[in-house]
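With one protein chain withheld, the remaining protein chains of the complex are depicted in position.
On to subunit A.
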Amino acid sequence: MNSTSTQFVPSRRMGIYEMVGVSGNFKENDYLDSSPSMIFEDTSDGTVGPSNKYDHVARKPADKVLRRLAQNREAARKSRLRKKAYVQKLESSKLRLIELTQELQRARRQGLYKGGELDYGLQGYSGITSPGIATFETGYGQWVEEQNRQVVELRKALQSSNGVTELQFFVNSGMRHYLDLFNMKAAAAKADVFYLMSGMWKTSAERYFSWIGGFRPSELLKVLIPHLEPLSDEQRWEVNNLRQSCQQAEDALSQGMDKLHQIIAETVCDGLLDEGNYLPQLAAAMEKLEPLVRFVNQADHLRRETLQLISRILDIHQAARGLLALGEYFQRLRALSSLWASRPREPA
């Protein structure tokens, strides 16, 4: 028995006496948890038995008994209503859950759901995204899905012995796929260069490695080179030269960016604390922001050139392995982001 005191409610409609705890909470178990002495069947003449606990009932005044019975009926009725309300609430929560799951799947397909958590950063960033950016987000989501497919195909092709033609095909598609990405990014840069540079469209771990709106090509080369072995001496020399030149070009661009950074800060801060409004400074700063698009395009140009140059240095097997390694690297970073997002947190 899990309630401190119970009352029996003869219920002619239900034919079973309900157990109602004094606290009034409906407990499913109460229905089932009944020892034989607690369940009664209604007899046609309305009397109750067995009589072991209720001998005293006959001795009480009739009206008190009737009043108690009425109270019991009322309590049972309320309990049934509470149960009904609770079940309805559960049902609607279930529907809401289904609804949310579907929304999530839709958002995931559209590339808005990254790394295991909704990317609220986008809304926080601008509130309203331009159509160019919306297009880019959708396109990029599809790009990632396609890249995952290509990784699978490339892996199969490398494991099979179907020959060079098949490998060449997948290497060509892989290269074209990256070029597609650069084209998409160029359009996005025109729509909103801040958005592209922020890396909001990527997962958090990828963002960590971000340099002017994407990966640093010399870093990618460093990651890839050990996986391209065996390389001939000449190849190794060429690849190292490429990596060094790339690094020098990146450093030059970085310093250019630093200078731009400084100029924009100075423009915005011109006349701080002065009287009057700051609109002229902001107008001037807007102009100064225009070169950002050129910088992002320049960085992507560097990525594209590096990719094309390395593919010319490598033979087909090495190129295929390189593309596969690159694809897997990005997949791992995305998986890392998901893992990171779902890590157990310290309570606040």
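Heads up, the rule we're going with is that a contact is a pair of C-beta atoms (placed from the backbone, for glycine too) under 8 Å apart; a residue touches a chain by one contact, two chains touch by 3 or more; residues count from 1.
Here is the rule we use: contacts and distances are computed from a predicted model.
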Discussion item. Which of the following is the UniProt-recorded protein name of the chain this complex doesn't show: "DNA-directed RNA polymerase III subunit RPC6", "Large ribosomal subunit protein mL66", "Monothiol glutaredoxin-s9" or "Auxin-responsive protein"?
Written reply: "Monothiol glutaredoxin-s9"
Discussion item. Which candidate, A:L100, A:A134 or A:I263, sits in contact with the chain we can't see?
Written reply: A:I263
Worksheet item: From the list A:L167, A:L196, A:A285 or A:L302, which touches the chain that is not on show?
Response: A:L302
Worksheet entry | Chain not shown, touching residues in subunit A | 241-242, 245-246, 248-249, 251-253, 255-257, 259-260, 263, 288, 291, 294-295, 298, 301-302, 305-306, 309
